[in-house]
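All protein chains of the complex are present and in place, except for one that has been dropped.
The block that comes next holds chain A.
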Amino acid sequence: MMNKARKKLWKAVSDVVGRTLPYSTSRRFETYNPNNSSQSQTHFLNSLSSSSQLQIINLCPPHRFSQNVIFSGKNFCSESADNSACWNCNAVPKAAPFLFCQSCRTVQPLHQSLDYFQIYGLDKNYEIEDENMERKYKDWQKKLHPDLVHSKSQREREYAAEQSARVIEAYRTLTNPLSRAIYILKLEGIDVNEEETVSDPELLTEIMEIREAVEDAADSKALTEILSPVQEKLVQWSKSFAYAFRNQKFDEALNCIRRMTYYDRVNKEIMKKL
């Protein structure tokens, strides 16, 4: 049992280790001179989003070895996931998504094919009304949370840990406009390289100015004043993304995501300082 848990963790770290491979860019400009403006800009751009090294690294073919590791690791789940009936009582599910058997109240294995929207019973649209998200999240947790299957079998406890983690991840992804945008494009088969830069000097200058203002901000009031236009921009680009995505203009959608990425980072930094 200990072994199995270890294997799972290993799988996770190899997943993690492998995943970082294609997009790695290091922030190595630790000692930049603030008096030298060109250098400081390099540093700034690096920490902002991506660096020039990035393109070079991207030329390397992406290593997909880790996926094999993941998939082989999922064997335990997928064997029964192919079956549409409950692994415990063989009951046929009445409603999708089938994470939990209503007849015997047992947690089901993870279905990789199930996407986050399906888990939350949503149509695959970018714009979601999130009033019900929290409730659905809680409904799932009440059925799937590991705390509630403490006295059940080892197998079900593992399912619960996986399912519950996935429901959390789905919630986190869908409730954030940026991660939701990235995710919905991924479902369309478009991988977003989040480290890719925008070569729009206007945007870069704007971001740099915001950052300087954040640095100079004396109190939380000043920070709040910087924050609100940033959040407005986020909303604005999120709307543009929705429009582009609806009209299947994926290049435009990608552009929106890149811009959102910049604003999102600044937003996070301000929130951290607040």
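Heads up, the rule we're going with is that a residue touches a chain if its C-beta (ideal position, glycine included) is under 8 Å from a C-beta of that chain, and two chains touch if they have at least 3 such contacts; residues count from 1.
Here is the rule we go by: contacts and distances are computed from a predicted model.
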Chain not displayed: protein name in its UniProt record ("S1 motif domain-containing protein", "Heat shock protein 70", "E2 ubiquitin-conjugating enzyme" or "Cytoplasmic tRNA 2-thiolation protein 2"): "Heat shock protein 70"
Candidates A:His145, A:Arg180, A:Lys233 or A:Arg258 - the one touching the absent chain: A:His145
Which residue of A:Ala160, A:Leu204 or A:Val230 touches the chain not shown here: A:Ala160
Touching residues (missing chain, whole complex) on chain A: 1-2, 5-6, 9-10, 12-14, 16-17, 19-21, 23-28, 30, 46-47, 50, 57, 60, 63, 65, 134-135, 137-139, 141-142, 145-152, 157, 160-161, 164-165, 168, 179, 182, 194-195, 274
